[in-house]
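One protein chain omitted, others in place.
Naming follows writing order (A, B and C), and every chain is counted from residue 1.
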Amino acid sequence: MTANKVNVCVLGASGYTGSDFIRLAARHQNINFAALTAHTHAGKKVAEVFPHLATLDLPKLTTVDDVDWSDIDVVVCGLPHGTTQEIIASLPKDIKIADMSADFRLRDAKTYEDTYGKPHQALELQKKAAYGLTELNRDEIRNTRLVACPGCFPTAVLLTLFPLLAGKHIGPNDLIIDAKSGLTGAGRGLKQNTLFSEAGEGLSPYGVGTHRHAPEIDQELTKAFGDSVVVNFTPHLVPMSRGELVTCHVKLCDNNTVVDVREALSAHYASEPFVRVLAEGAMLATQNVRGSNHCQIGVFADRIPGRAIVIGTIDNLVKGSAGQALQNLNLMCGFAETQGLEQLPMFP
Amino acid sequence: MTANKVNVCVLGASGYTGSDFIRLAARHQNINFAALTAHTHAGKKVAEVFPHLATLDLPKLTTVDDVDWSDIDVVVCGLPHGTTQEIIASLPKDIKIADMSADFRLRDAKTYEDTYGKPHQALELQKKAAYGLTELNRDEIRNTRLVACPGCFPTAVLLTLFPLLAGKHIGPNDLIIDAKSGLTGAGRGLKQNTLFSEAGEGLSPYGVGTHRHAPEIDQELTKAFGDSVVVNFTPHLVPMSRGELVTCHVKLCDNNTVVDVREALSAHYASEPFVRVLAEGAMLATQNVRGSNHCQIGVFADRIPGRAIVIGTIDNLVKGSAGQALQNLNLMCGFAETQGLEQLPMFP
Amino acid sequence: MTANKVNVCVLGASGYTGSDFIRLAARHQNINFAALTAHTHAGKKVAEVFPHLATLDLPKLTTVDDVDWSDIDVVVCGLPHGTTQEIIASLPKDIKIADMSADFRLRDAKTYEDTYGKPHQALELQKKAAYGLTELNRDEIRNTRLVACPGCFPTAVLLTLFPLLAGKHIGPNDLIIDAKSGLTGAGRGLKQNTLFSEAGEGLSPYGVGTHRHAPEIDQELTKAFGDSVVVNFTPHLVPMSRGELVTCHVKLCDNNTVVDVREALSAHYASEPFVRVLAEGAMLATQNVRGSNHCQIGVFADRIPGRAIVIGTIDNLVKGSAGQALQNLNLMCGFAETQGLEQLPMFP
Partner (left out) sequence: MTANKVNVCVLGASGYTGSDFIRLAARHQNINFAALTAHTHAGKKVAEVFPHLATLDLPKLTTVDDVDWSDIDVVVCGLPHGTTQEIIASLPKDIKIADMSADFRLRDAKTYEDTYGKPHQALELQKKAAYGLTELNRDEIRNTRLVACPGCFPTAVLLTLFPLLAGKHIGPNDLIIDAKSGLTGAGRGLKQNTLFSEAGEGLSPYGVGTHRHAPEIDQELTKAFGDSVVVNFTPHLVPMSRGELVTCHVKLCDNNTVVDVREALSAHYASEPFVRVLAEGAMLATQNVRGSNHCQIGVFADRIPGRAIVIGTIDNLVKGSAGQALQNLNLMCGFAETQGLEQLPMFP
């Protein structure tokens, strides 16, 4: 920590969440990039891997082993899930961590193993991690050392549904979450179905009933409702780079109306800088939040009586990952929560 | 009718459904283009309006008034809804009609008026129209003079759900139809939200709870089930030109399983040339039917017990409009049903 | 002017250049939006026309007639060409103007009339306007009241070629400028060929030999070289929203090599915050400047001896329009030149 700046190390700086964290935090007054790691690109300049960041004065990419931890105040981790646990477990205990991977999101060891296919390697640490959905968990985040930033889909779903289930405006049954994501949600790995020629000009469902974000959504909605919730979660791949939209088909509780639901959400988020509940008649679009930490939520009448449609949208790389990580880092370090996140959406 | 050819007039040849009908029917052995109308482009060559059709030898575009009806055997109508009724009512009675507009799809006069905002102008004709979902209504189509080709979304939804509701494999309650369409579904009219710069790189819901295809879906699913069905219908605009995918979240009846549902659909469509039910584990994509008259359907387990996810995909301009019109024309004229529809999907 | 803030009026705030100016200037410490005009949308909130700006606290849209000019320090004009001259001519003389339209770019009255199809209405003002290519004309811009911001293509071309022609590194003959632009370059007007379904998945040349930016390029390159220059200018429409890339095929002077050309450009732009000359072997992409005020230039060997290929890329809405307008406003008002322009490129 030099003067008012914290020294940050980004693990996995050659991925999309890592680079988007750099894009945002580069304009933060109190962040100094002290180390950036990228296993296969170690030794290169960031500009070689991400030419759009070439104007920044950044340290070269290194391996994790080459980081001088005595110099680091905060680690932001953008590594793939399953690779992070031992690294984080081995860090000096005075380093704060904002983890963008999936490794510390699930509370239940068995659920983790079932979902990610191998036993968790840092169970003690997992218990101490705060779930980093900022708007729902500020106090815990402020006082933790390790924040497990939510998955991109869970972020959109929980911002949209958590207050409604907690407030008993909607019920826990037949919760249908029809989700749509741009291609960056699939990461920077090389897969045939994410090639431009194959993903372009087309839409496809994927991971229907089996997507790894579903147990995470169940876990948090169960917490909201106070009793077990199991959701339908049906993601689709959309031919766009950024953006996520979750169309939640819900049952209204008792005498709740669409207007009640909208008002409950509006009241809940009235003082939030990044969440905005749309007025009746306004329409959502992922374009309206692109590149920003914003979340927009709309509430719509269903043709089926007793039901409603609640739709949320975020930029999966920002509020769904790097932006939320920065928001949490701000809380952990005592900075203004919106610092570095003033970026407006880019349209067109 | 010359030799084995029917003389076809396309009304509205400067729109997307009109031009795609020309693209397909140009390779049909028994079709002769006798007249092509396009109000604002009358007098032009087709090549000026659609340069991709420049290699065809086609008549010039004319107004409707300039068509010599004595020369016409079949009218294919691609005009906007609400403009077609009087024209069709005034045609010589020996002309067959395949109407791609919405004007003769709804049986109930009041539903039509509520949905399209003005009273129907040809109620007598409406009663005689056959609903042109070919796979479900062949006999009636063969013997009618006027086919009302279904909307693109209803085509995808009904192919996916009609046999399941009729066979009591799924129930009529809480039918959630989360639908996605490419931009050609919005037609060739000039709207700001369909500009490349605005529609690209983003996804947006539209017409939530109010889309005009919903009453049409209700009407036909009610017929399938034998009692009133009201669906949730939630369409989204996807940044691609062609393609439509409907994600139907359904409740299983009694002891039905996902396997039962898949087998029922497979059996039902076993001999259909254009409908294909995917094996377990195979995934759908609009890319796999692009440009063709094909429909693909997949059945997936839901995480919520007692529910399933049934997904259908078509090319909205082909099976969802011009292709189905040609399929119906083939039935009405006694040609082989697949003639002119052998076009394979184009991927990438 | 209140405290350290200037009161800015944006004319044409419902267009893309107007809204992108708002996006950038919203983060400027010394700018207050005092008035925003939009003829057909007068009376609406900005959020209705541009939902992505909904989080800003902005004045409502008004007509030009309803602006209280006594309150305005600077006008930023994003109106279509040909509509701006009389409005600007009628403004109080103490108001500074950054004009993003084409109306004050051409020095020669006859060239203006030939290019834009009608006589110029404010010839006196035209003579006083500074040509607003910031990097080439800082002193004049600092001391003028009216800046004519260059067209998007001229900005990219002049940044790439002006120093090379001025320095006699390349010759004035056979200058081939093969240009490519995203769809926002065509503005927000409704045209069939800019619909998503028509512009997507395809590339087309347009305005070959006749594009209105060509005389502007000639004018400035003639200034650079000191003698008449006439260029080949061949633009193409690319299926992307933002971004412009100009591939300039040039003849080397005398003993100049590709290395000489690269070094000349590097030296020329060494201290520029927004222009970056790439090292040998690095490749340009519009993605690397998207959303930012950056310009990247690369120099490549031609297979034909004595020639070279010099390529420049910018974001047409930022450095090509709104960003450059803000850069010029900063100069005119004595603010730090980079204020409000710290926005990094967004990739992916």
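Throughout what follows, a residue touches a chain if its C-beta (ideal position, glycine included) is under 8 Å from a C-beta of that chain, and two chains touch if they have at least 3 such contacts.
Quick caveat, the model's predicted, so the values are computed rather than measured.
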Report summary line: In the whole complex, of B:H81, B:H120 or B:R290, the residue touching the missing chain would be B:R290
**Report entry** Hidden-chain contact residue, picked from the options B:Y16, B:Y131, B:Y269 or B:F335
**Finding:** B:Y16
Report summary line: Of C:V261, C:I311 or C:L331, the residue touching the omitted chain is C:I311
Report summary line: Out of C:A89, C:L123 or C:V208, the sole contact with the unshown chain comes from C:V208
**Report entry** Sites on chain C contacted by the missing partner chain, in the whole complex
**Finding:** 174-176, 178, 180, 182, 197-198, 200-206, 208-209, 214, 230-234, 236, 238-243, 245, 247, 249, 283-287, 290, 298, 300-304, 307, 309, 311, 347-348
Requested in this report: Quickly run down the residues of chain B that touch the omitted chain.
Outcome: 16, 19, 23, 26-27, 50-56, 184, 200-201, 241-242, 276, 282, 285, 287-292, 294, 296, 342-348
Query raised in the report: Which residue numbers on chain A touch the omitted chain?
Result: 16, 182-184, 188, 190-192, 194-197, 199-201, 239-241
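We take it that only the chains that are shown with their structure count from here on.
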Query - Chain occupying the most central position, where position means C-alpha average - result: A
Query raised in the report: Distance from the CA centroid of chain B to that of chain C, rounded to the nearest Å?
Result: 45
Report summary line: Chain centres from averaged Cα atoms put chain A and chain C apart, in whole Å, by 36
Report summary line: Residue numbers in chain B touching two or more further chains are 182, 197, 200-201, 239-241
